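What follows is a set of notes on a single structure, which appears directly below.
With one protein chain withheld, the remaining protein chains of the complex are depicted in position.
Should a chain be cited, it is by its letter among A, B and C, assigned in written order, with residues numbered from 1 in that chain.
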Amino acid sequence: MARVTVMDYKQSIVEPSTWCPGCGDFPALAALQRACAGLGLSPDQVVVVGGIGCSSKAPSYFGAYGFHSVHGRAIPVATGIKLANRDLTVVVFGGDGDGYGIGLSHFLHTVRRNIDLVYMVMDNHIYGLTTGQASPTSRKGMKTKTSPYGTAEYPVRPLETALAAGASFVAQGFSGDVKQLTRLVEMAIKHRGFAYLNVLSPCVTFNREDTYDFWRENCVNLDDEPEYDPHDRTGAIRVVLQHEGLVRGLIYQEERPSFEAELPGLAKEPLARQFDLSFPEQDWARILKDFA
Amino acid sequence: MARVTVMDYKQSIVEPSTWCPGCGDFPALAALQRACAGLGLSPDQVVVVGGIGCSSKAPSYFGAYGFHSVHGRAIPVATGIKLANRDLTVVVFGGDGDGYGIGLSHFLHTVRRNIDLVYMVMDNHIYGLTTGQASPTSRKGMKTKTSPYGTAEYPVRPLETALAAGASFVAQGFSGDVKQLTRLVEMAIKHRGFAYLNVLSPCVTFNREDTYDFWRENCVNLDDEPEYDPHDRTGAIRVVLQHEGLVRGLIYQEERPSFEAELPGLAKEPLARQFDLSFPEQDWARILKDFA
Amino acid sequence: MSVVTRVIDFTWKVGGQQGEGIDSTGEIFAQAMHRRGFYVYAYRHFMSRIKGGHTHYKIRVRSGPVWHRGDQDDLLVAFDQESIDYNLPQLRDGTAIVHDAAFVARVPEGRELELMPVPMTRLAEEQGRSIMKNMVAVGVSAAMLGLELADFETTIRDRFGDKGEQVVEANRKAFMAGYDYYKTHFTPRQVLADVVTDRPESAYLSGNDAIALGALVAGCRLLFAYPITPATEILYTAFKYFPRYGGAIVQGEDEMAAAFMAIGAGFAGVRAMTSTSGPGLSLMMESLGLAGIAEVPLVIVDVQRAGPSTGLPTKTEQGDLNTIVYGSHGESPRIVLAPSTVADCFHVMGRAFNLAEHYQCPVIVVSDLALGLSRQSVPVADLATGTWTWDRGLRVTDDELKDVTPGTFARYRLTESGISPRTVPGQPNGRFTSLSNEHSEISVEEESPENRVRQMHKRMKKLHGLDLSDWALEHHGPERADLLLVGYGSSYGPIAEVWRKLADEGARVGRLHLKALWPLPEAGLARYLEASRHVLVVESNYSGQVANLIKLRLGFKDRIRSCLKFDGNPFTANEIYRMAKEVV
Partner (left out) sequence: MSVVTRVIDFTWKVGGQQGEGIDSTGEIFAQAMHRRGFYVYAYRHFMSRIKGGHTHYKIRVRSGPVWHRGDQDDLLVAFDQESIDYNLPQLRDGTAIVHDAAFVARVPEGRELELMPVPMTRLAEEQGRSIMKNMVAVGVSAAMLGLELADFETTIRDRFGDKGEQVVEANRKAFMAGYDYYKTHFTPRQVLADVVTDRPESAYLSGNDAIALGALVAGCRLLFAYPITPATEILYTAFKYFPRYGGAIVQGEDEMAAAFMAIGAGFAGVRAMTSTSGPGLSLMMESLGLAGIAEVPLVIVDVQRAGPSTGLPTKTEQGDLNTIVYGSHGESPRIVLAPSTVADCFHVMGRAFNLAEHYQCPVIVVSDLALGLSRQSVPVADLATGTWTWDRGLRVTDDELKDVTPGTFARYRLTESGISPRTVPGQPNGRFTSLSNEHSEISVEEESPENRVRQMHKRMKKLHGLDLSDWALEHHGPERADLLLVGYGSSYGPIAEVWRKLADEGARVGRLHLKALWPLPEAGLARYLEASRHVLVVESNYSGQVANLIKLRLGFKDRIRSCLKFDGNPFTANEIYRMAKEVV
């Protein structure tokens, strides 16, 4: 294949996007396409996995292999795919409800597993697809269809939580800055391990508070802070705490072996490539001897 | 009722404990009994809720009302009980598998809900009841029945994670120090909000690494550090990080309204006390007018 | 104003792209018609996305009761060509399509349909905001059908009042722009003009509204749920009223949390419920078993949508019954109730909580999207309380506990009925520990075979005698019939219409609506089946789940046939009629 371009991805998209014009998920998806193309990844070697939600529909609009699974379970599905075929680039693209609500446990357990996936969360602080209910990242007191008197719960703090849970890669992007976002996605793909990228991605239809303007004005861009060291976990936690999560850029990265590398027995070659599974007769005979 | 004593609890225990002699859960349960008695709580006003696991059997051995529910779901059950009857003291008593494995999502969402429950986790770094498989807190590389070659996952870090998730009360006790543990439980019960208490509780049968001796020798006791300020979240995170979770005592506490207080509409009187539920006819007629 | 009384049965439909305000056009029109004194049935067709894709809102306006959307459309207001194409099959010949002049409408040759272009978007823009094209459309429709601004005044005010007088005025003007344009360019058809209806005082509400209100009146004070189409609306209505009575709504982190919270509250003595749809229901299977063995009252509402998996999230189906009756590992008791009408949705909740507390087990109320989301005019008299009386089940009083030694209370005492009196936390001396494990009478974990068999029998026999034939079978027509139409849920309307039509044609035909599905109301059901030559079970699924339950329990294999539909849309009367004619 010649040099890969974004067009190579777009060519196989069969479904027109149903996202609202202006939705923050568009730039994020574009960033993912650019990053994949920029890294020369063939679309046949990429799998995008979603749960259920507006954002989770991304696989259909992306142009690679995809799996639009069920609400909250995108990460386990992606884990299975990656273990089946280590050569694939597997990206989970989902929402805050999907990932921090119903799917929170999978998220944090996958953080500690440190499997080589990219996890992009379109964090719009709302349930978009179901037309505007409170999400786990909705600010305390926010009025939504399921919190007409304001939410009583404090929001989850996904960045801090992922850092605390021991994530090896934590970044936050903003749909209003595709350039930075593309770079972050590239880094996430290149990271060997679980790369978690929260994207402040406005829902222009159901969230009137967390808008492009709000985030543009209130987010500290770490790229503007040359002295910031993304390899210091304590420092990372501090900066997130200090700005109450309103930072963007690469927050933390650490090199360590990924799950596939640590999982006892897992073949170095992609398992999926083995089509002929016939089992050596003599091996079977030998195994049976263990049970004599 | 006269002064409440531990005997008031013991009197109604009908099931002899099936825990192994020496199990760390014994002192923890005793601490809970002493704390409840010490605070003068009538056993009829206390409910202990467990999931499934050795530790989760505690309700049966405690002597109050109890609910031994299913694996990973003790916290939601307890939440329902508390909302049904605000006057009750509701304590969740479970294991690391139950709470940090299958039940992790409920744990962290309840942290952010900040409902007035006590959550005691018998953290033995192993699945006890199922006879010795890796748990989410098993150290990396630990050999268990389901990790004969050593675990490939990094352990969850429950204290850090709870702090990051915004817990209003975080403490860690040790089964080898019932006195401190009793005090911590007392504080947890008195705390208005979600009080999370991790207990380093040795499984003497299936975990040969995380023993009484190990923890006694390796845990920093915050009670010995008079300058430690449990009201400073950043400091709390720092101390936990620094000692890799091996600290005990009150780690963090913060006063803020609990969920019951914030939940719109919830009656101040326990709902459970309303036995006659008949609905005023004229109210019904008035409501129907809204749909004219 | 001259007084005209004539029989009205008219359907109006507005179609366009999702996110363009089609719903609110429909809602305004429907509400106004309801207030105008008609019986209204409003049906919303929509897709699982926020913007784009065809959507329509269909309203059936009758002078008599109406329980379904009707097979045909008598007037279409179209905002795009897709709306014309999509709805063409339903459009009655000889009628009109009012369409936005912004596009050139086409209808296939041979179809007798009048096209009435109205520059709705332009007129709206002239009023300042293109979104008001919806109000223009309402004005056009009013003019065409012989209605006046006055018929819409309170509806407009109720809807836009909060937004200020200016917005109200702008909408009024948009209405009049459409109204005037129509009057100037076309001849009014006057279909709904000057009609005086004798409809009794009625409320206008959906099945989901009625379930929330029914729960409130039944004393439910805690509703735990996770948002999901088409059940979320139950929350919205509950949010409005529960807090006034000390009740609260909690959005769980997932459906498991919601169901287990409800179990906790039920255990502690409060009527609590959770509402969901298929995917959430699948996540609640463990809770069914827990409530079953711990004998805790639990009410689950399942507003069914088309599965499997995510399936067709905005389309109707009745495909969950199998997992409701048979789901969860092992065997445990449960009761399944099924409202057929909006009024039923209201009344069923009291019965559900009564049964849950009486039998100390889960009660699942199965509704479906078509029933849950369609708003309808329901006579207030049909929503009167008193169809059930309070039953909070066997509860030990504090008095009875006075001399009880703590620890001796036998929560799972073996009784004749299998039901054991219970205490709730806080009651002095009544303490025990509820268990998901098999347990003895005093609730100690116990694995002996003898105890196991006793407790298993105890739990299961609670429902052995339960036969709800008394109230759970709504039957119309002769008992001895050549054909019996059987159904549950939203098929009520179409079945009723087919039944009437067949009866008018002289057929000996009955209809039977099942309002309890498990345990099947066998006594009554058997009698009706016995007396019928043919039985047609109408249900929205692939495999004939209700028919299979009946066959398994009662037999009658040879006489039962199924009328099945699983394309996501509610039954039309004609689909059932055709099948009925095949049978008899």
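In this section, a residue touches a chain if its C-beta (ideal position, glycine included) is under 8 Å from a C-beta of that chain, and two chains touch if they have at least 3 such contacts.
Small disclaimer: the values here were computed from a predicted structure and weren't measured.
Displayed chains that the missing chain touches over the full complex: A, B, C (touch as defined at the top).
Considering the whole complex, the residue from A:5, A:45 or A:211 that touches the absent chain is A:45. Considering the whole complex, the residue from B:13, B:118 or B:134 that touches the absent chain is B:134.
Shown as candidates are B:43, B:66, B:101 or B:230; the residue that touches the absent chain is B:101. Residues 47-48, 277-279, 281-283, 285-286, 288-290, 292-294, 304, 306-315, 317, 319-320, 322-323, 325-332, 435-438, 445, 447, 449-450, 452-453, 456, 460, 541-543, 548, 551-552, 555, 557, 566-569 are the ones on chain C that touch the missing chain. Summarising the interface, chain B meets the missing chain with residues 18-21, 52, 54, 57, 70-72, 101-102, 104, 127-131, 133-134, 136, 145-149, 205. Contact between chain A and the absent chain runs through residues 8, 11-15, 42-45, 47-49, 52, 57, 59-60, 62-70, 73, 76-85, 87-88, 105-106, 109, 263-267, 269-279, 281, 284, 287-288, 290-292.
The rule we apply is simple: only the chains that are shown with their structure count from here on.
In whole angstrom, the spacing between the mean C-alpha positions of chain B and chain C is 40. Chain B has its Cα centroid 31 Å from the Cα centroid of chain A. Averaged Cα coordinates give chain A a centre that lies 37 Å from the centre of chain C.
Counting partners per residue, chain B has 105, 109, 263-265 as the residues that reach two or more other chains. Chain contacts: chain C has residues 240, 243, 249, 253-254 touching two or more partner chains.
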